[in-house]
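The structure that follows is given in the form of structure tokens.
Yeah, one chain of the complex is gone here, protein chain that is, but the others are all in their spots.
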Amino acid sequence: METTVVRLKKPRLKKPILIEGLPGVGHVGKLVAEHMIDELGAEKIIEIYSPHFPPQVIVESDGTTRLVRNELYSYKTGGKHDLLILVGDHQSATTEGHYELSNVFLDIAEEFKVHRIYTLGGYGVGQLVEDQGVIGAANNIELVRELEKNGVEFRANEPGGGIVGVSGLLLGLGMQRGIDAACLMGVTSGYLVDPKSAQDVLKVLCSMLEIEIDMQALEERAAEMEKIVAKLREMEQSQIPSFPDDGLAYIG
Amino acid sequence: METTVVRLKKPRLKKPILIEGLPGVGHVGKLVAEHMIDELGAEKIIEIYSPHFPPQVIVESDGTTRLVRNELYSYKTGGKHDLLILVGDHQSATTEGHYELSNVFLDIAEEFKVHRIYTLGGYGVGQLVEDQGVIGAANNIELVRELEKNGVEFRANEPGGGIVGVSGLLLGLGMQRGIDAACLMGVTSGYLVDPKSAQDVLKVLCSMLEIEIDMQALEERAAEMEKIVAKLREMEQSQIPSFPDDGLAYIG
Amino acid sequence: METTVVRLKKPRLKKPILIEGLPGVGHVGKLVAEHMIDELGAEKIIEIYSPHFPPQVIVESDGTTRLVRNELYSYKTGGKHDLLILVGDHQSATTEGHYELSNVFLDIAEEFKVHRIYTLGGYGVGQLVEDQGVIGAANNIELVRELEKNGVEFRANEPGGGIVGVSGLLLGLGMQRGIDAACLMGVTSGYLVDPKSAQDVLKVLCSMLEIEIDMQALEERAAEMEKIVAKLREMEQSQIPSFPDDGLAYIG
Partner (left out) sequence: METTVVRLKKPRLKKPILIEGLPGVGHVGKLVAEHMIDELGAEKIIEIYSPHFPPQVIVESDGTTRLVRNELYSYKTGGKHDLLILVGDHQSATTEGHYELSNVFLDIAEEFKVHRIYTLGGYGVGQLVEDQGVIGAANNIELVRELEKNGVEFRANEPGGGIVGVSGLLLGLGMQRGIDAACLMGVTSGYLVDPKSAQDVLKVLCSMLEIEIDMQALEERAAEMEKIVAKLREMEQSQIPSFPDDGLAYIG
């Protein structure tokens, strides 16, 4: 079995911007991309199947199943750039699969004459943080400067481990094809699904895209999560003070 | 070495139903499928060898060895649908191997013009359960409804992790080929081989297949297992009550 | 890079018997095969290199290096059957590599018209054992009987996990090619290199091969090891008696 691209619709898109939100740290990218699809009513145009994905099916809420896959949605903004949004259940389970799938995504990007790529992710700092913010990286210096103007932070030597998976490779392999690409990483603990960090990323992204997206659904999820986090902090403080930083180490 | 299909017999089968019972959670599917083969006196027609299986031989009780393999048995019911039963020592040891082998199984299913596929497995809930039951999933909504009428439960968001391995892929890849397929999962702790859960699954399967199969052998194994479980519960209760749920976490 | 067979010599051998002693449990097979090569003065005829071996070089005692490899030695017995002895630094590091390499070994076996194969290994029982003995398995029932007559034990359901790696696959894949093959497993703790178990295996093998091999070197290594084991037992007994069987379980 080879990686397979199934085309459901063939829309004509205006110099689209590709947004990638596959699962990763804190599910930040996934939350943002799925929220955008819901709020904008984006249309699914492509499904991608691959033997590099974990060998499993997803069970839908009605009891029906479908193969693990990645999906591409399109949305006509009416503005200068339409949108392509890449989401999915999983990233590759193999090293080579990450390279192969990223190249498949870039083939599609080139076919649609994509103007730019934003990959979305979380930047796990290993502890609960009050002041979150969005860290950036880009495959050329002009794009770094443009992101800075939109409130994205650039910290020397962060993320120190580089950017792993599709969110990184679309920048690296994209550069080889001459496609501008940036990664927006919401600062997050890394222990929990983080809709608050997703809001931060979405704000930056809307500013970059010059579109508006209602955030209420994300706000509600973030409020729920805040309660859980408050509870965790409480538990943390009631522990014996000799292990002050160990509190959350076993979550997730 | 490639995956190899060795044909021992070439029976003519009437719109057969394929039942898959490879090793998995609680060995529920394996117990059911092997019990059916024994009780029905099904005939082995195909052996499948693959470099994706763990690199080992099985030692039989007489000291002879054979390569790890999967096997297909056939049984003529005399009714509307004959049976094909897929069993084996192991599933694939590699990610891509799961996809390759599932496609080999589906090639065989198409060759026999299979009417429907039932994959059997266990749904591990992480603790000993009194009320077991059978959870289902299917690759189309009509089949979901038919299963419900036969006592199969459908719970929203369960199994949350999807269905992993051949039991899942036969549904996902089967849908791509237009083959109806359902998965029957016996609820089980996940810690122990579970012949009681296997009985639950077999009852549903017999009802779906409109055949009768003597269950005494499974009942006897279940009775033995009940004694072990009773012992475990006893041990659990005699532990310090401050860790009430941790009792069995280290078994298996 | 492909798996490569480098032929150093092309001896004419009389219906040879292939003996495999690659590294495994307790290094029992390796000890026996290397001892035979030394004592018999067997001649190296083939080197096998493969990208499935761990990516490393061995450093010889004089500071020179060589790639990890497997080697085949030949020895003319003057009797009915000459010998081929397979040894090496490592087995495959990948699942598929085990199948590929075993087939390479069997291609060579067929080329030399091998009469029979003996694979050698250890059977780890998880504790120090006084009464060791040799467990067997074979790819046909006549060979099982012949082994039994030579003092090899066959225990129902042992080894329960089957025989993993080349020692198992040569039996399983050998059967597909019509080559008689048996595995001799010295019972061993599994924690330590075990020259005593190697002696047991070598005695059985000499009896099967109708040759004599001086065992002094193995006896000396076994005597040294006995001292270490005696020390370990002493330490074990001086531990708190409430964990009588648990002493060595965490070593290595």
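Order of writing sets the labels: A, B and C. Residues in every chain begin at 1.
Just so we're on the same page, contacts are C-beta pairs under 8 Å (C-beta built on N, C-alpha and C of every residue); 3 or more make two chains touch, one makes a residue touch a chain.
Predicted model, so just to flag it, every value in this text is computed and none were measured.
Participant: So which shown chains sit in contact with the chain we cannot see?
Facilitator: When the entire complex is considered, the left-out chain reaches A, C.
Participant: Of the listed residues A:50, A:65 or A:139, which contacts the missing chain in the full complex?
Facilitator: Of the candidates A:50, A:65 or A:139, A:139 is in touch with the missing chain.
Participant: Touching the left-out chain: which of C:68, C:104, C:129 or C:217?
Facilitator: Residue touching the absent chain, from the options given: C:68.
Participant: Residue by residue, what part of chain C touches the chain that was omitted?
Facilitator: 1, 51-52, 54-59, 61-68, 89, 93-94, 191-192, 232, 235, 251-252
Participant: For chain A, which residues reach the chain that was dropped from this view?
Facilitator: Here the touching residues of chain A are 92, 95-96, 98-100, 102-103, 136-141, 144, 147, 154, 156-159, 161-165, 168-169, 171-173, 175-176, 183.
Keep this in mind: only the chains that are shown with their structure count from here on.
Participant: What are the chains that chain B and chain C both touch?
Facilitator: Both-contact set = empty.
Participant: Where the centre of all protein Cα atoms falls, which chain's Cα centre is nearest to that point?
Facilitator: If one averages C-alpha positions chain by chain, the most central is B.
Participant: Superimpose the Cα trace of chain A on the Cα trace of chain B, which carries the same sequence, then give the rotation angle to the nearest 5°.
Facilitator: In short, 90 degrees.
Participant: Farthest chain from chain C, comparing Cα centres?
Facilitator: Farthest chain from chain C, going by C-alpha centroids: A.
Participant: Using mean CA coordinates as chain centres, what's the gap between chain A and chain B in Å?
Facilitator: 36
Participant: Averaged over CA atoms, how far is the centre of chain A from the centre of chain C? Could you give it in whole Å?
Facilitator: Using C-alpha averages as centres, the distance is 51 Å.
Participant: Among all residues of chain A, which ones touch two or more of the remaining chains?
Facilitator: Chain A, residues with two or more chain partners: not present.
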